[in-house]
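Quick one: the structure is below, questions incoming.
== chain A ==
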Amino acid sequence: ENTDAAGGETKLSGEVKVDGSSTVAPLSEAAASIYKEEGGQAGVNVSVGTSGTGGGFEKFCKGETDISNASRPIKDAEKAACEAAGIKFKELIVANDALTVVVSKDNTWADCLTVDQLKKIWEPNSKVNNWNQVDPKFPSEPLKLFGAGTDSGTFDYFTAEINGEEGASRTDYTASENDNVTVQGVSGTKGGLGYFGFTYFEENAAKLKALKVDGGAGCVEPSLKTAQDNTYKPLSRPLFIYVSDAGAKKPQVENFVSFYIESIDDIVKEAKFVPLTEQQKGTLKSEFDALKAAV
Partner candidate 1 sequence: MSAPTLTPTRPEPSAPGAALTQRRSRPGEVAFRLAMQSCLVIAFGVLASLLAWVLIKGWNRLDSRLWTEMPTGLTSRLDGAGVQSALVGTLWIISLVAVICLPIGILSAIYLEEYADNTRWYNRLLELNIQNLAGVPSIIFGILGLGIIARALGLGFTVITAAIVLSLLVLPVVIIATREAIRAVPQSIRQASYALGATKWQTVSRQVLPSAVPGIATGSILALSRAIGEAAPLIVLGAVTFITFNPDGLDSAYTALPIQIYTFITRPQAEFAELAAGAIVLLLAIVLVMNSIAIFVRNRFEKRW
Partner candidate 2 sequence: MNPDTTSRPAVNIAGVGAQPVAGHQPRAAAPVMELSGVSVYYGAYEAVRGTSMPIQEKQITAMIGPSGCGKSTILRSLNRMNDLIPGARVTGSVTYHGQDLYAKDVDPIEVRRRIGMVFQKPNPFPKSIYDNVAYGPRVTGMKVANMDDLVEKALRDAALWDEVKDKLKSSGLSLSGGQQQRLCIARTIAVKPEIILMDEPCSALDPIATAKIEDLMFELSNDYTIVIVTHNMQQAARVSHYTSFFTAEVDEKQERHGRLVEFTNTSKLFTNPTDKRTEDYITGRFG
């Protein structure tokens, strides 16, 4: 049935409102672009906002959007807001990401950091300001830190995994909503260190060096494969879209999400994210079917 819709036999119209994480936005933008070209529904208008994961949920739980992009799972407080407003939803994992820790190409000493070392660097009130404080084997080189904007899902995820509490972080680093700042900052600073989504590393691999991360099972390098098979621990993360029941009732939204799921491989490729595993894809389909059934 949804194949029919995706094939464009029924002419749909109306809006599909997507908002939320700026990390996930490229994925939904790619979906929207492919949908526009191949979805066969010229009357459907998809818009993708980038209010951030939290901002997205805020609108989502007010019923202002149909789909919310998220770079972390929904928080309890947000869930409660949705419940209070009578908004039911389904969480769908649409891609994987590897939060990549990067240093300058001039950094010849560090190849791998343990989670403990990362924590030592990033924990609240950390006084680590030189690479040799991270590891005495490292040379004396001032450590300059760059990181995600403090109101992003990326920041939440990184702090939760490394420092053990969401939002817990030292504060004296160059924070930016704009990951290009981190790219430029780290690549131009010999002792620089920063983190962001895998895509930004891939696009700038010529300027940056990605560090391996030792989550207890040895050093693992971030890559499509290690992110997919979850061996890049603890910084590989899933990326989500949340679809509301009310949204899914709208034929054009249902049609778009179906298309999103059908074409997920192309979309992920275009957006340069880490693709889903076969198992994840299976879950995705079944979750969506469950959603449709519920509607």
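Criterion: contacts are C-beta pairs under 8 Å (C-beta built on N, C-alpha and C of every residue); 3 or more make two chains touch, one makes a residue touch a chain; residues count from 1.
How were these picked? Simply put, all candidates are chains of the complex that A comes from, given by their letters.
Just so it is clear, the model here is predicted, and its values are computed rather than measured.
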Result, touching chain for chain A in the complex among 1 or 2: 1
Field: Residue ranges of chain A in contact with candidate 1 within the complex
entry: 15, 17, 19, 22, 25-34, 36, 45-51, 55, 59, 64, 177-180, 183, 199-200, 203-204, 270-272
